[in-house]
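One chain of protein is taken out of this complex; the other chains stay put.
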Amino acid sequence: MAGTRIPPGVFVAALAVVAVAAPLAMPTPFYVDIMIRVALFSFIGVAWNLLGGYAKQLSLGHAAFFGLGAYTSTILEVNYGVSPWIGMLAGGVVAAAASLPIGAMCFRLRGPYFAISTIATAQVLMLLFLKFRGLAWGAEGTTIPNLGDAPLMMQFAAKAAYYYVALALLAVALVVTWLIERSWMGYYLVALGEDEDAAEAVGVNVPRIKRHVFAISAFLTGLAGTFYIQYIYFIDPNTAFSFNISVEAALVSIVGGIGTLWGPVLGTALLEVTSALLQSWLGAGLGGVQLTIYALILMAVILLRPTGLIGLLTDARDRLFGGGKRTKEVVFDG
Amino acid sequence: MADALVVRDLSKRFGGLLAVQSFSFSVAENETMALIGPNGAGKTTSFHLITGYHRPDPGSSVVAFGRELVGLKPHDICAFGLARTFQVARPFGHMTVLANVMTGAFLRGRKLEAARERAREAIAFVGLEARAHTPARDLTTIDQRRLEMARALATEPRLLMFDEVMAGLNPSEIDQAVALIGKLSGRGLTIIIIEHVMRAIMAVASRIVVLDHGQKIAEGEPKEVMSDPDVIRAYLGSGYAAKPAAGEAPC
Amino acid sequence: MKFQIKARTVSRSRRRFLAGSAAAALASGPITSFAIVRDAKAAETINIGGLYPVTGSLAQTGQDCVNAAKLAVKMVNDAGGIKALGGAKLNLILSDIQSDTTVTRTETDRLISSYKLAAIHGCYASALTLIASEVAERAKMPLITGSSSDQLNQGNRHYTFTPFARASQFAKTQLEMSKLVSDHPKVAVVFENTAFGTSTSAGIREQAPALGVDIVLYEPYSAGFADAGPLVNKIKASGANTLFPVSYLNDLILIIRTVKQAGLKLAINGGSGGFVMPEFQKSVGDLAEGLLGVEHWNHDTDADALKVNAEYKKQYGEFIFEYGGGLVAQTFMLAQAMENAKSADPQKVRDALAVLDVSSGFAAMCPGGRVKFGPGGKNIYGQPVGVQWQKGDLVSVFPKSMAKAKLMQA
Partner (left out) sequence: MLITLAQAVVNGLLIGGIYALVSIGVTLIFGVVKVVNFAQGEFVMLGMYVSFFLATRLGMDPIVSLVVSVPVLFVLGMLLQHYLIRRVLGLGDMPQIFLTFALSLLMMNVALMAFSANYRTIQTAYSNLALHFGGLYVPVPKLIAFAVAMGLSALLWVFLKTTDLGKAMRAAAQNYDVAMLMGINPDRVFAVAVGIAIALAGAAGSLLMAFYPAYPMVGQVFVLMAFVAVVLGTLGNVTGALIAGLMMGVAESLGIQFVGADSGMIVVFVMFLVTLMIRPNGLFGGWAR
């Protein structure tokens, strides 16, 4: 995989140092904001990628887990005063638990059927939260109580603190992915993503592995939901179950390099930084420019470079260090 | 000798079509049996039924090493010791040969290093060492079949089911394949092959079962089966000489 | 430095690109951001931030808000700027919050942290305004808004100011108006299941019994439907003689047309939202005639409003809508606070807003005629105005004290 010329340990250590030190070097808090977005959406992307990238189960409904995680911790905090740190874990567990019935339904379907059924699931959850006001504030939503600087309640005066929380989450997701990628489960995921029947033929319990990875992916996505709501101070069904979350999760993975450890991080970095810069350059009156550019990047990746940015980087590396064969696809080696 | 596999009244109806009809046979432990028949006779469907890819119609029974398999999932059946290949090889294209075979090896142990070791053995067994780090989709069709055999072997099966692993091989490759099957048999494995290459069948099989239109029409020693008039009629009627072309659709 | 040069070239090339397209309205955005970059150096300008969704689902109204916000700044500056600060000019810094919550969060932060702001205003949609308000409260930056959600006045807020009538006040006016057209109003309330829809309609349901109005149907619906037929069928079955649709423009157009097709004779009071946009009248044509609504601001309530309206109409070709007109008033309130505080420091502007009490001029240009913020940042004099579509214009008809024309009986 990527980064084999430089010893991976050194590469990761250097990256970690840069990531931790970066906020100190930022001229204004705005850049820290961009970094928070990069870390958060990378995290969601990495979580999605476990299911969508490695196992090729192209979910377009991850907002379901994001929203369930977000609502769990917010209900716990606002109604019962439970710290979002605990709520975050509870939200992850609720999301993972919800993945079981959702998986039981959607995994009966393959390919585009599966994708559409996941969209429908997330939509139904959103509509239910809109309809049943007794459940959690209905359409009006609620704001997070303003507690000032209260780290134990996941509220910080310093913006950098939010960044470190997001970064820690991202690190967790990367470590989880790395461990899975290097274990039997990684092989099983890629195998079933390639050909479910053939995987079954060599003893892969495809439904069970799908269930497990779906639960892990949902758990992580649920954590992201809590962090996000704490960060934007507000929750309503349209925010928590936003189709955009589902799309962004898939998009960053595909643009960065689907089924690779670092792909979602690279993809998010490109898309978010592009978007933030466009935003600050153009101010109001952007009028669709940004999403047009997103769409063009996505189409270019699909048509020209299905390996995404990871593919470009490995090519560049190979050209520098000799070799120079164009990577057409990500290959999983033993 | 004890029976490795006993199939009783295996039937499958797809819509109006009876693909397999009260098909019964048994294979003794360490026996090598060939399942033959014209295209569309129901051979591959039988494999699918035995290995759990299709659910047989009620009344069917498949007992392997004393255990009923009907109703089990393919992965359970594989874990129980029945491994198979597909008529059209289905390697995991974006994985290297080694990764492909390791995926099979994990069935008998989740440790990475041990699996890699077992996979290397299986790869060596089929003679693919030189290609261990080649992505499976870059292999020739023949090497893909070898890969599939290695992957099946890595699951450490007791019963192996090969679906036309020799189609398209040249004579010397067929000899290699025959030798390979002999070696596997030598290790005590039970083997069922679907095959059209008569030379190979005569060389490896101790017994032949013939299917036509989903029904067993003959069974016995290779020599006597091949002189059975029903068998000859079935083959001539469906243009045996024209083989091998595109076969039944996979699955 | 490098940053600024880049911004300039991007803006220019974008303008070229847009020159050929029909998006004249959009093009005005970059001009402003261009202006910001140029003016940011001038010491005597005072930055105020404006957060509006110019893309995404709320783009249309967001763009209208931007137009109004620009007009307001121009008016303040043309009148000599902030005199207490040596005639300092206001400089509007706009941001597109894309009808998106994350973007709203980060953009509010970005504006506050990247520019020396005196205050901000926004965001049209209640949900987005709530987020901006949370950010502003934590950053101790005054936010003034025309959004009507009562939540904006709750939760111990100190930097959020709402000069106009609240959602809960709208309900009472709407119910009172229903009695003007019918002796025994039997009301069907259909509302989109959004923050705007549910909060507005909840107020209607609570206050109806006290005002002797029957609610015969109380029905939330999914915003953005493909067909109003099923909803209208329910209204028909309810036996209502009065309809309160709480909707944005798209659904409203379909509801009004379908009610007509179904042959229902209903008195309709569309409240605020999409109903009071000039586009509504353009879209349904004659069907608008005689329909009632409730607003937190209307362009005919006083002479100042008429002046603003004339100016806006000259530039954009249609009357200035509720939220836009309110935005002009808000900008003048901010200017007045700076005059009083003799400072553009956000904390001082906030303190000046908290004790502001004006009853004349553009800063007092709102129904109620006086602005004085009470607890929760709510204008204690703010009240809604009942309006009616008459000959393609939206005319104030209720209460009597603000009426500019007689109520037209359908």
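For reference, chains read A, B and C in written order, and residue numbers begin at 1 within each chain.
Criterion: a residue touches a chain if its C-beta (ideal position, glycine included) is under 8 Å from a C-beta of that chain, and two chains touch if they have at least 3 such contacts.
All figures in this text were calculated on a predicted structure; none of them were measured in a lab.
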Counting the whole assembly, list the visible chains that the omitted chain makes contact with. A, C
One chain is left out of this view; which of C:G80, C:P209, C:P230 or C:G392 touches it in the full complex? C:P230
From A:A120, A:V176, A:L277 or A:L312, residue that would touch the chain that is not displayed: A:A120
Decide which residue listed in C:E279, C:E311, C:D351 or C:D393 touches the omitted chain of the complex. C:E279
Just to verify: which one of A:L24, A:L152 or A:L303 makes contact with the chain not shown? A:L303
For chain A, which residues touch the unseen chain? 56, 58, 105, 108-109, 111-113, 115-117, 119-121, 123-124, 127-128, 130-131, 247, 250-251, 254, 258, 287-289, 291-292, 294-296, 298-299, 302-303, 306
Taking the full complex into account, what residues of chain C touch the chain not shown? 18, 21-23, 25-26, 55, 57, 59-60, 63, 190, 193, 219-222, 224-227, 229-231, 233-234, 236-237, 249-250, 253-254, 257-258, 260-263, 279, 282-285, 287
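Keep this in mind: only the chains that are shown with their structure count from here on.
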Which chains does chain B share as contact partners with chain C? A
What is the identifier of the chain with the smallest separation between its Cα mean and the overall Cα mean? A
Centre to centre, by mean C-alpha position, how many angstrom separate chain A and chain B? 42
How many Å are there between the centre of chain A and the centre of chain C, using C-alpha atoms for each centre? 35
Give the residues of chain C that touch two or more other chains, as numbers and ranges in rising order. none
Residues of chain A touching at least two other chains: none
Can you list the residues on chain C that touch chain A in the complex? 6-7, 10-11, 14, 23, 26-30, 32-33, 36, 50, 52, 54-55, 59, 66, 93-96, 98, 100-107, 109-110, 113-114, 126-127, 130-131, 133-135, 137-138, 149, 151, 155-156, 193-195, 197-199, 220, 222
Which residues of chain B touch chain A in their complex? 51-53, 73-76, 78-79, 83-86, 90-96, 98-104, 106-107, 110, 112, 115-116, 119, 132-133, 135, 151-152, 154-155, 251
Which residues of chain A touch chain B once you look at their complex with the stated criterion? 182-184, 187-188, 190-191, 194-195, 197-207, 329-334
